[in-house]
Structures are given as C-alpha cells and as structure tokens.
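Only one protein chain is missing from this complex, and each of the others stays in its spot.
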C-alpha cells in the first residue's frame, strides 16, 4: 500500500515535470502596493501580465531590488495570481513575505512605484490533487504564502492547517477561513487556535480517514516539513513539500539550492529545488 | 609687493583658522526637495537648524545615503544657508550637485522624505574679504555651488565669473545675475556668454585694476584652479581656492584628502583639505 | 561613431568579442537560451568538468556577503562523457567558442579529463581549474604550490593539442610566481582569478552558514583585488590573460583590459541578471563607439602609470 501511493505521487509529479517548458521572463516592474500586515509580514503587489498568464501555484520569482546594494535576488513564491485576491485583468501578482534579514528589510521599505527586477515563472509548482481528492494544506507561518493561489486552483475545497509561533504570524488567517473548507489553527503560544504544533491537529484530522481520499501539501520551516514527511511517507499518504534553500540564480545554473534526495543508485543525490522543485514528493527527500 | 599681499592673505587665513572650534554634528535628515535643474544638476534641500546655525559659506557636509549600498559619504559644499534662497527660520540648507558617478546617481533618485545622514559643519570656509574689497568669484560649472551662500555673506557686491562647458552647466546663472554686482559668462562651446575659458574675461576684468581693491575666490576643476593660481600668485593678488579631493571621512582622520602644499621646511607637505581646507590661499598650493 | 572591432585573440583562439562567461556561473550554456543569444558571446566556459560525474557538497552551498557571495558547490558536474554526449553537440549549433573547464582530484584525473576532451569537435580550448577552494580534492594544492602547478600543467599539455588556459588561484603570496610556472609548463594563456577563500557564520546558530565551512568569494567585492592581480601578472609574463572577478558592466571590462587582460569572463553577474554577459557585449561596443575607439584591442594593457610625485 505504501508503495502504491508513493508511486502515484511520483507519477503525478513526473507528469507535471514533462509539461512543455515555459519561457522564463526577466522584467522590471513597479511596486503597485506593499501592504504591512503586522509582525513584519507584508503583501507586495505588482503587475506583469505575461508572467501572470504563465504562472502556476507553487512556482516562484527571484526578486531584485535595484539600487539597494543587495547583490543577489531573493526567492519568493507566488501568493496571488490574477483572481486570487481580486478579479482584474491587468496581470496583478502578489507576494507574501516576512522580514527576515537584509533583503526583505529593504523590500519592506519600498514605496509604491519603486522598481523591482522580477525573474519568473521559476520552479515546477504544485501538482493539483485529482478531483474528489481533498487537498490538505499544512502551512507554517510565512509558509502560507503559496496557498492562496493554490486554494483557488483546487477543484475540491481544501482543508487548511495553519500553524505559527503566535497569532501575529498568521497573516492570512481570515482569508483562509473564508476560502477553505475547514481551517484548523495551532500556535506555539496558544494566542489563537490550539496551543502547540500544527502536526497535532493534522494527526487528529487524519485519524480514521482513508489516505486515498486526501493529499497533503505542506510549506513551512524544515523541521515542520520533516515532521510531516515522517507522518506521510510511512503511512503512504500522498504528500508534496514546498522547500526552501539558499539560492543564487533561481534558474538552475549555480547548483546552489540543492536538497539531498534519494538517488536512483541508492545513494544521496543533490537535487536543485529551483528547477526540480521547489515542490518535491515527500518520499524523495533524503534528509 | 607680491610678498606683502601673499602674507595678508595668509594672515587672514590664519585668523579664520584660530576661531573657536565648532562641534561637528552627525544627523539623519529627510529630503525636503530634490529639484532637477537640467543637465544632471540638482538642488537638494533639507532642514537641520543646529547645523544651519553654525555653518559658514565654503564649509561642507559629508552626505550618506542609507540603504543604498554606497559605503562612504560624499562631500558637498553648502550652497544655501537660511536666507540664501528664501527667508525661513526652519534651518533650511541647500546643496547644489551634479551627477558624476554612483553616489550622486543614487542621490538624484531620492524623493522627498528620503533619509540622508549628514555630517557637518566640516572644513574651514571662506575668509570674507574686508569691506570695500570687491570679491571676485570664479566658478567652473558645479564649482558655483558654494557661491550663493557666500554672495549673501559679502558686504560688497561680488563680481561673478562663471565658466562651463555649455549653457546647461550654468545651473545658477539667473540667480547670480540677479544677486551679483556683475556677472561675466564664458562657455567652451559659446552657447552662452563668450566662447572659451573663464580665465579670458577674468584677465580682461583685472586689466588695469589695483590688486588692493579686489580679492579672488575660485572653485572649480583643478586645471581652472591652477590657471587662476598662476594668474594670482605672481601678481600678488589675494586669492582663495576651494579644493576637491577624494575623501573617506571628512573630519581629519583618514588622511586621504590631501593636497601638496609648500611646507615650512621648504619641501612639499600634504595638507588635509577636510580640516585645513577646503579653502586654501592660492600661494600655499604646491601643484 | 565607429562600429568598433571587438575581436580579440587568446591562446590562438579568435573570439568575436572579449566577453566570455565564467566557469560554474553559466552551466553548460544551454540553460541561458531563454535569456540571450549565445551567438552574441565571445565564448563560454563550462561548469568545471571531471572525468567522472560528481555529486558535490551538502547544502547550504551559497550565501550572500557584502557586494559578493560565497559558494561551496563542491564541483558537482555531469562528467566529461555526458558533456561530450549531451551538451557539446547542442553547443556546436551556436557560433561561439566553447571552452571546457577541467579539474581533477589527482594529476591522473586531470590528465584523464584532458585526454577525453582532446579532439572533441566544437571545443575551442581547455581551461584548467587548479584553484577551486571548495573541496579537499578539488585541486587547491595545485593552485598554491608552484611545483605542483607546473607539474600538472605539463602533464595536461602533453595530453591535448587544444589551446590550454590555466586558471590561477588568488589565494597566494605571489601570483607572479604561479603565472611563470604555468607559462613555463606550456600554458597558452592564463585566466584569473578564481574565488578567494572566505567564510560566513550564522551567529544565532553559532555555525558556519555553508556546510563546507568555507567557500569561495566572488562578485563585485573582489574586483579591485582581481584587477591588481591581473596587472601584477601582466608585468610577469607575456602570454595572454583572461581577466575575471566581479565584472558587472562594460566599465568593469575596460578596467581589466587596461590592466592587461586580452579578454574577460563574466561570473556572478549572470546569476543576478541572466542576460548580463550579452548585455555587457552591447554596452562595451557602445562604450567604444562613443569614445571613437576603433578596436577593443587598443585597450589591452593600456594603463598609463604616471611617474610618482
């Protein structure tokens, strides 16, 4: 059984991977808005119709801040595609980000009209669960970024399991509550939802359910992803993980952004998550 | 005769140098306005009452652009003191600058409200000619920057000799025409005023005049300053030059901003123009 | 406005312009076809190739530092046979010079890689990477020990009729000595510099950011150091130099040319802006026209050093 589901996930994954390759665009855009959501979380909006037309949930951009003295661009998932937050036809795209260091610090200071260099679409994106299969999202803090666009793309209303350190780290909670089938919250300090890690409500939700009826899709800090992998893989549950790694290029040439995966020769391979990810089937990870 | 005037200038210079030392302030200010004057020339305005109260014409600031990735601050003369361009009591200060490279390029892109770090007052400033002595200004292009504040401080209306490559490089021409006793213009391409270098109208103006009745004050590119030094010093004309040099600190500690001067031992000395200048008597220079 | 002559010759290879891409920053070239026309480049240098494929270092492998980045990729590559079978045939369709960057853990491994590449159709030359700081076996010893450098160069020289470029490490007391050793051992040209060894620490976790502990520093931060080393090597040997280090614009290219380089390689800039190398070709051509400089070769070694005083 384990094997069966695992290979289904891998198959779905491969199907996605052989889609015709879409051209990567490098554009200079202007900030349309850069809204502070509290606790260092921001929602950045810009317009790029050509990119918006090609992009799928789970893909990402490399965003540069010209004139800031920051050398490399920074990777950010697409959070909002046209229609995710508002219906418009001008190719509006959104990024949800949290201030972590120098690059995101500069980003947070940008006003409307400020120039950004944006490279995208990058990466593979999520494999949409088959109709009738319930998507179960597990998001840790800013790991919720790719889920709004994905929510809109799913044919079955998803279940959202949203965990974070504290209430302020759940910037999209209201949005998920009104757009998901069910939204379960856990915070480490108990300031909203149940107290503890998001894996607790996940395990309760899974209890007694047939793994064939749902699929896990998780994004968040590595320890959370590891915990979910350790739940999903032994139980044979389909599970996609959206990973992070330090990136220099974002389009496959620096070989900087690797994660260890199970190689065909049985040894560890290093897989570039900017082209073969950021979404990988949980069973591929050799952490 | 040469010796007599030269030593007068040196004496005046020394008097200035023993004024009580004023505290150097390091402040963060916001851009009040950053007006494009054409051809890469800009007039930058900010307010810093404490600095404005202490500053004298010919002194300068070191201006930093936080978050730009530019490491060192850049030196700029004070162009406008309170009352130079407008009468106000809020400690308004102006800098006239030209885009030359990376730092001034970033500066030109700053909008109202952008933060600047400003160190000042720095340097010695001009020695005001005695009442009755006509100040004769010689400015080359952006070298006109310190003269508006100085014009206002002079008791006798100055003569302005304003030279540049072309009409667009005379950003303050109208201002000088309405505030100086006389304004003579030379451009290399003849697009305004006479065609050629500013030294030509200067020599004509000097012809037959008693050197005791006027004093030269010049600011501009090094070749222009050299030419003026070569006119003034042999003729025993009082002459102050405002110099430029690459600076790291602006307050005397890096010893980076030196110019060669005649040392007491008869050999060449290296004098820091950020503390002992930027204004030096022409006869001190050992170029 | 003249249309400047952009051609330059290095190690007997005629390049249509002096802008090449640096090893490890341009993949195998084909990854860039979304961003630029490879025909616009003077040449491209492949990711470092070893006789057999390599998996490289564990992550994290890259981190940004002020005006630079550290990398410790660990020379992950597909190996010479895959390069010859899968990449080179496709690269032959482009009108640009392809140079294979080669390394080995031992002298024998260098020799083997060179032998496998010798005579490959569409390959313009070999660049020996004797200077990668990121693996215990990555050739660093060859890069800092003059005798070892001379010896491995001599052995590779025997294995191939292709033009041989030796890429020097900057992590030495006297790069002129290394340059002379490489020349005496038969190098047709030198490229410099590879990355400088550096380290970044995650102060919260009290650990090196890179799993490899140290990495190689590249990017604009190192440009003044690389320009100086280019000028130093120019004084020491007469064979052509390819200048590398922090080139982001045509102005930076000119700096290296004036210091004595006959061509340059663009590295980290291609990560920041994928089309950087081709953009720089255009910018350089314009820079020359605006100044009425008829040939880019006029700039090579054109630095004037005024007498002191």
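A, B and C are the chain letters, set down in written order, and residue numbers restart from 1 in every chain.
Here is the rule we go by: a contact is a pair of C-beta atoms (placed from the backbone, for glycine too) under 8 Å apart; a residue touches a chain by one contact, two chains touch by 3 or more.
These numbers were taken from a predicted model, which means no experiment stands behind them.
Peer 1: Kindly name the visible chains that come into contact with the excluded chain.
Peer 2: B, C
Peer 1: Out of C:254, C:281 or C:296, which touches the unshown chain?
Peer 2: C:254
Peer 1: Pick out which of C:81, C:119 or C:302 touches the chain that's been left out of the picture.
Peer 2: Going through C:81, C:119 or C:302 one by one, C:302 is the residue touching the chain not shown.
Peer 1: From the list C:217, C:263, C:281 or C:296, pick the residue that touches the absent chain.
Peer 2: Checking the options C:217, C:263, C:281 or C:296, the one contacting the hidden chain is C:217.
Peer 1: If you put the missing chain back, which residues of subunit C would it touch?
Peer 2: These residues of subunit C touch the chain that is not shown: 58, 65-68, 70, 144, 171-174, 196-201, 203, 205-208, 211-214, 217, 219-225, 227-228, 231, 246, 251, 254-255, 258-259, 302-306, 308-309.
Peer 1: Hey, which subunit B residues sit against the chain that's not shown?
Peer 2: Per the touch rule, subunit B residues meeting the hidden chain are 23-24, 26, 64, 69-73, 103, 117, 119, 245-249, 251-260, 267-270.
Keep in mind that, in the parts below, only the chains that are shown with their structure count from here on.
Peer 1: Most remote chain relative to subunit A, going by C-alpha centroids?
Peer 2: It is B whose centre lies farthest from that of subunit A.
Peer 1: Taking the mean of all protein CA atoms as the centre, name the chain whose own CA mean is closest to it.
Peer 2: Ranked by how close its C-alpha centre lies to the overall one, first comes C.
Peer 1: What is the distance in Å between the mean C-alpha positions of subunit A and subunit B?
Peer 2: For subunit A versus subunit B, the centre distance works out to 56 Å.
Peer 1: Return the distance between the CA-based centres of subunit B and subunit C, expressed in whole Å.
Peer 2: 46
Peer 1: Measuring from the mean C-alpha position of subunit A to the mean C-alpha position of subunit C, what distance in angstrom results?
Peer 2: The separation of the two C-alpha centroids amounts to 36 Å.
Peer 1: Which residues of subunit B are in contact with two or more other chains?
Peer 2: In subunit B, residues 69 touch at least two other chains, as defined above.
Peer 1: At which residue positions does subunit C touch at least two other chains?
Peer 2: 67
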